[in-house]
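Just one protein chain is left out here, and the rest sit where they should.
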Amino acid sequence: MSRNIIIEKGSYLPAPKREVELVERKGLGHPDSIIDGIMEEISKELSKAYLNEFGKILHHNVDKGQVCGGGTEVEFGGGHFRKPIYILLTGRATTKAEGKEIPVQHIALKTAHGYLKKAVRNLDVEADVEIESRISDGSADLVELFLRGPKVPFANDTSFGTGYAPLSDLERVVLQAEQHLNSDPYKAAHPEVGEDIKIMGLRDKDKIKLTVAVAFISKFVHNIDEYVKFKWRIRDDLISLSKKITQKEVEVFVNTADDVENKSVYITLTGTSAEMGDDGSVGRGNRVNGLITPFRSMTLEAAAGKNPVNHVGKVYNVLSHDIARQIVEEIPDVEDVTITLLSQIGKPIDQPKVASAEIITKDGNYDRIKDNVHYIIDKNLENVTEATNKIVFGKVTVF
Amino acid sequence: MSRNIIIEKGSYLPAPKREVELVERKGLGHPDSIIDGIMEEISKELSKAYLNEFGKILHHNVDKGQVCGGGTEVEFGGGHFRKPIYILLTGRATTKAEGKEIPVQHIALKTAHGYLKKAVRNLDVEADVEIESRISDGSADLVELFLRGPKVPFANDTSFGTGYAPLSDLERVVLQAEQHLNSDPYKAAHPEVGEDIKIMGLRDKDKIKLTVAVAFISKFVHNIDEYVKFKWRIRDDLISLSKKITQKEVEVFVNTADDVENKSVYITLTGTSAEMGDDGSVGRGNRVNGLITPFRSMTLEAAAGKNPVNHVGKVYNVLSHDIARQIVEEIPDVEDVTITLLSQIGKPIDQPKVASAEIITKDGNYDRIKDNVHYIIDKNLENVTEATNKIVFGKVTVF
Amino acid sequence: MSRNIIIEKGSYLPAPKREVELVERKGLGHPDSIIDGIMEEISKELSKAYLNEFGKILHHNVDKGQVCGGGTEVEFGGGHFRKPIYILLTGRATTKAEGKEIPVQHIALKTAHGYLKKAVRNLDVEADVEIESRISDGSADLVELFLRGPKVPFANDTSFGTGYAPLSDLERVVLQAEQHLNSDPYKAAHPEVGEDIKIMGLRDKDKIKLTVAVAFISKFVHNIDEYVKFKWRIRDDLISLSKKITQKEVEVFVNTADDVENKSVYITLTGTSAEMGDDGSVGRGNRVNGLITPFRSMTLEAAAGKNPVNHVGKVYNVLSHDIARQIVEEIPDVEDVTITLLSQIGKPIDQPKVASAEIITKDGNYDRIKDNVHYIIDKNLENVTEATNKIVFGKVTVF
Partner (left out) sequence: MSRNIIIEKGSYLPAPKREVELVERKGLGHPDSIIDGIMEEISKELSKAYLNEFGKILHHNVDKGQVCGGGTEVEFGGGHFRKPIYILLTGRATTKAEGKEIPVQHIALKTAHGYLKKAVRNLDVEADVEIESRISDGSADLVELFLRGPKVPFANDTSFGTGYAPLSDLERVVLQAEQHLNSDPYKAAHPEVGEDIKIMGLRDKDKIKLTVAVAFISKFVHNIDEYVKFKWRIRDDLISLSKKITQKEVEVFVNTADDVENKSVYITLTGTSAEMGDDGSVGRGNRVNGLITPFRSMTLEAAAGKNPVNHVGKVYNVLSHDIARQIVEEIPDVEDVTITLLSQIGKPIDQPKVASAEIITKDGNYDRIKDNVHYIIDKNLENVTEATNKIVFGKVTVF
């Protein structure tokens, strides 16, 4: 059956062409990202356990979770926890099928501990975090559906996913800046830089302004002078990095709320603001391409933790970005493309109600590329279940 | 100082003109709406308590919270709870200022209980819900800022709000359908209709299709025949209602996942799916105009629970919708308007970095209305603090 | 089969004959008593629900629970809660038998709320208490045993119960003093007297000294003078009461830790110290006769919350006191009697391994009364299941 693919000239103004562009990324150690990361990792581990036991991923949606900030007393060179961070894991997952059981709570708690230790290097998870799982069993009907369902799964809902390409200069700068500061080599060289890095990028015509909030780690910062030096270093590093990405002028401001004179600055014990009362929820941070882009097409769906099989809020968002990326890579004439996939509940996910591509070409000519775009979309929908594998085995990001 | 107000011809296709339009509303008893409602009510009660004690609303952001679904055993005519619903309240709120204390936890728990009883009439809150507050104290700096800050508050963040008007036919149908079914008179006449009503509206060209999920209440439904009769009644009622709102053809489907033959239908003890494992999080449901509108401009910000003074994610979203509404009401030529307000952290919120109106007029003429639009925007920003009052005293919705 | 009943001359010194006697009672509003009371009430309500549904009391032991103290700010005339009291209900109870379900969590939470409201009149349970149930399902084997077990249940364990009679003067003074201050008429006349009343009675030869800790309720005490007046009134009331009970000299000291000069006195919002951080656990307070009597025979078993059918730690303790009471009532020659019932796991509870009575008579003659004592013990064991009824329907205390 042929797919309902609509390709049209985009009637929108691409973000990079707007006068003002706003982009944000909440880094790995931000409370919203922490809980996105934990729940997504749990979904991946559950998926692998299901595959292992049943040869299929069974029903789960662990796309809810909460970080409740703790309390710390921090000073240059050290500090301590007053109140632990509390993390609530929730959602639903299949615990039993075909007479076999999957230790969902065990996997959830083990994964949460393991993930946290990697994501926030200086957090003593055992002593300073309380983790509670309220993940409950899914419905029996859904167990059957996932076990004995069709080869191409049916959409769980009438919903849609959207994605675009390419990233604008601003988007690339914001994304790569956080990835750089949170990379292993950077952390090895600069242990004082915590994982809670929030970058707000604002482009006003041709000038980019990055406002960077970095949680420094107290035990590696011994006094206010060192702190200031470290801040300048980050600024310099990000300016150097930006020059490799864009030719626009880039200004970088680090921890603008600091009051250096009164030594009231952004230092933490652990490198995450979750230690000091900042809460986080699944789905309140980055979209699947790692960014919050208010002037781009986005969905509200929290992808993290959703089942990667038939949850349109996850699969179609990941797929839309992937398709958009392929289109701009393979068709040089495309300046900007926005993909939207609209599902129909209960219909195979390779047959969306509408798959639409809104395209802006460099030369204004659309007819020449239409077939090519159609082919890419069609092929990706044909192989829609590959998106599931990419998600489970970590080949794509979801936050 | 004059405001940076930009008024331009909209380059977008208004949602009602698209071939396909998708609109969703999660009703009052939906788990996401329940927790939105609780946290927003807590914000309002805290605001009133602060006003009462200090003459000013103090810092709080109780915009995080989680409903973890319970477990029930339901049958026609009755049933019982196996596992209570668990509700986690979180966020931050000022507990102390000027030597006076505000009993934040007391207000939070009392408000949560009271709100739940109203929002889900058939829920025995004492026996079937566990509520826990992990709301923690806000930082001392922010206490000062709110107490002795300027008359026009400074934006808490670089962020933006957006709103549009008018509602499309589909949007009005979806919104009013839920409001009708959850109105006091309707509930009095039809006690079997629970508050968890989720309406998905899809317009395909000129045909509207409403997919309505209604949690029926078991003690008022005695057998499968009665159930089916009740479903038809809702369908008929919504078709009648729709005819008053739109001239488009409207089809209504209620509880499409039912398997009537096997008596596997959507009945609940309480009228909310939260009783059976469905979770809810703040900010995962309706936007401030009560709808989820993927083809309209939206922000990810969860308005519910945020402080109504300087949190741009709340104030600017409410204000944008309000401005847009005023524009279409006062200027008949305007067919569609989208307002976007971009804040600058630390700057007065009546001075956004950009206030933009993208306008589509009925006759294509923009010059004639520009001054009028400018005036409306300017006046609203001038009186920005009125938005705060409207929120606190319940004159506007936030979810 | 004849019972192994041993009656012998007591080799111990009865408590009232010791030089020093120590007796304590933790009143209804003491944190340990609060949780004893809640869990016992839950056991009673579960028992009734089982009787109702199955005609038999099914397996449960909800004899674990915890009150974690809250936080309040109190002043003469008022105050408020800073942190709610947290109450954890735990233990095991049968949720399912013969295809029917008992809503254990619903009963537990509802009962806990209801009991608390009565036991601590001035506590706003909804706003200032968080209650969580972690009661879990019992094992399937035990369901069968209770459903289809023998008419006389088998002992759940090798354990023992013990009781004595009569109460000494000191014991009666301590017990009745608390009961008086917590009686409805007294509360009606003296609303300032909270339910958390702890009485420590010390008899040194012929002088009795009562040390009484009373949580006053702030909204009924307007200043330090009133407070002092109220304290004296309690002292006077208890001295009057004591005179009706004993001819020994009785001194009464109320709230000895008060520092009246600095207005540091024992006032509370609610009448229980649980509001200010004092914790309580099941089984850490009064024994089944309502007293802690270190110089009497006691068991460590927490009776509250245990199943009243075959849990020796509950049934035998209640029965031992009951038998002892009957013996002294019916046989005037008996000065003091201590009953000990030792069970054998898996044997009918009307056939203890040993039922022993240690008796001290007024005239030193034992032979005359032996038959009579034997008869009373034998009859009570014969009708052992009546103890269950007395417990379930509140005819005997268990704490």
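Just so it is clear, A, B and C label the chains in written order, and each chain counts residues from 1 on its own.
Note that in this section a residue touches a chain if its C-beta (ideal position, glycine included) is under 8 Å from a C-beta of that chain, and two chains touch if they have at least 3 such contacts.
A quick note: this is a predicted structure, and the numbers were derived from the prediction, not measured.
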item: Chains shown that the absent chain touches, full complex; value: A, C
item: Given C:179, C:211, C:246 or C:389, the one touching the chain that is not displayed; value: C:211
item: Listed residues C:118, C:134 or C:222, member touching the removed chain; value: C:134
item: Contact footprint on chain A, counting only the chain that is left out; value: 73, 80-84, 95, 101, 103, 105-107, 109-110, 113, 124-128, 130-133
item: Positions on chain C contacted by the hidden chain, ascending; value: 11-13, 20, 22, 64-66, 68-69, 71, 83, 86, 88, 90-92, 134, 136-139, 141, 158, 160, 162, 200, 202, 211, 256, 264, 277, 279-284, 292, 294, 298-300, 302, 342, 345, 353-354
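One rule holds in what follows: only the chains that are shown with their structure count from here on.
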item: Chains touching both chain A and chain B, listed by label; value: none
item: Approximate Å spacing (C-alpha centroids) for the pair chain A, chain C; value: 56
item: Numbers and ranges of chain B residues touching at least 2 other chains; value: 83
